[in-house]
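Of the protein chains in this complex, all but one are displayed in their positions.
Coming up: subunit A.
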Amino acid sequence: MIARLFGFHGGIKPDAHKNESAGSPIRPAPIPSRLVVPLRQSTRATSECLVVPGQKVLKGERIGAPEGVLGTAVHAPTSGTVLEVVEHHMPHPSGLDTLSVVIEPDGEERWIEHGPFDWKERSRDEALAHLRDCGIVGLGGATFPSHIKLGTGTGIEVLILNGAECEPWITCDDRLMRERAADILTGAQILRELIGAPRLVVGIEDNKPEAIAAMRTAAEAMGTGIEVVPIPALYPAGGEKQLIRVLTGIEIPYGRLGGEFGVQCFNVGTAHAVYRAMSFGEPLVSRVLTLTGNVDQPGNYEVLIGTPIEDLLPLAGPRRADTDRIIMGGPMMGFALPALDVPVVKATNCLISASQKLFPTPPPEQACIRCGACARACPAELQPFELYWHSRAKNFGKAQEYNLFDCIECGCCAYVCPSHIPLVDYFRFSKSEIWSREREKNAADQARERFEFRNWRQEREKEEKAAKLAAKAAETRAKLAEQPAAGEGAAAAAPAAEEDPKKALIAAALARAKAQKAASEPKNTDGLSAETQAEIAEIDRRRQALGLAEGAEPAPDAAPAAPAAPDDKPAASTRDA
């Protein structure tokens, strides 16, 4: 089937550097001496720790339970012993820590009991829950939970399988497609049925002819009308929205999901993980990644999640002297690792050893000459130089007006800028400022709301009190008017009440208090046996003798009504004893 291709605006063609590692088949990386599995695998949700230090775990055993709507489970990548559950650096530009389970592998790779999940027999919800419990997230780098993406699946026309891999250097998806095309397509078919999409289109950049051929062969063997479409190698063609645009012509705006437009997109690695989860019941405990850059033996490895990156790097040969940092992801959107003891996570698709020769520090920033090269390169069709201008001036409102948040941070603008302006950094800065201001504003709004509510409540209570008082006063007045000479106190209060209802109220309240006081004699001295009363009298006598009870009358039946004097305590405890 010949599909019509659409273009997207802008894009760039940096040197692909795929040849370094594309020829190297996927090999399993050795099991490291220690695995550090972060409980936060998806950036949007953490999972709840299910293990304790010292506990033995099996390969695939769940160590983190999904938390929240966007949560997915986390599993032990191999069998071994949990050493500790600690805060550990995670591979994130911030270098922040996250709760991680440290496992010492026993090297036996003993699996939990697992078997195929019969998704055809079970309900769709059960299948999605199975994917969540297998920890399946998008392996293209964003680690969005796959079951959520599938969950929007009504009215999906096209399921797109993303095999574009447009970032330079990365070849893990290329290798996966070359070597496990049938598995990927089996996984994709499962996704397709779960999402209910009539069409399944695989988009692969045309600089991967072997992958295209392998996928085509597998698709023909399956014979279910899967379209394998080569697309022009133009970064960022692998961006989800760009790929959807190229293959279907549909443009998905910022903040909207493909599902709303009848199209959904999954990475080929994700489809492979879905296949393993459904056909074997295997949770996601490893992934394929590329080791490349300034190394002697670039290659692709199947790596256990949690493998420390410093253990992995020697696989590509000894570290060269001029390697100055390790970049996770591609050179366009990746980031330099803050430390090398960080583990491989589900998002780790590539580790590039960087050197000044490969990735030189850009020359100093010069003035923007408004040449518009950035605008011509921007796949989101923004005007980056305008955004830069407003970001620089900290005019964030204006930056938002120019659709700052439509920026996908692909880096095309910074790549082409002749003035070497790190445009993306300006946009990241603006976005984070806007977010933090938004948070501050929300916090302030909440504080104000709380304050206003408190004021309103106090006001209401005051009004209620006043209303109550007024009602009471009216009642009292009516009562007084009915029985002008009821009792001694009331008789005294009656003339005053006629003059001043307030005074009458006070008098009434006093009377009530008096009655209450009389009624509220300590209950524990009521109805006691003569023996006990004698005992109490004896205690009181002793206390008086000691001068403890001040001004207390010796009469035992008129013991002080309010006992709260601290002096009472020893006496009370004596009594209890």
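Keep in mind that, in the parts below, a contact is a pair of C-beta atoms (placed from the backbone, for glycine too) under 8 Å apart; a residue touches a chain by one contact, two chains touch by 3 or more; residues count from 1.
Criterion: contacts and distances are computed from a predicted model.
In the listed set "Branched-chain amino acid ABC transporter permease", "Type I-E CRISPR-associated protein Cse1/CasA", "Molybdopterin synthase catalytic subunit" or "Ion-translocating oxidoreductase complex subunit D", the entry agreeing with the UniProt name of the missing subunit chain is "Ion-translocating oxidoreductase complex subunit D". Of the listed positions A:Phe117, A:Tyr301 or A:Phe385, the one in contact with the omitted chain in the full complex is A:Phe385. Between the chain not shown and the residues A:Thr217, A:Gln297 or A:Gln366, the one that touches is A:Gln366. Remark: the omitted chain is touched by one listed residue; of A:Pro14, A:Pro232, A:Gly262 or A:Gly317 this is A:Pro14. Taking the complete complex into account, A:Pro331 is the one of A:Pro32, A:Pro145, A:Gly203 or A:Pro331 that touches the chain left out. For subunit A, the residues in touch with the chain missing from this view are 8-9, 12, 14-15, 93, 168, 241, 245, 251-254, 256, 327, 329, 331-336, 354, 359, 361-364, 366-373, 375-376, 379-383, 385-386, 402-403, 406, 411, 414-420, 422, 424-425, 428.
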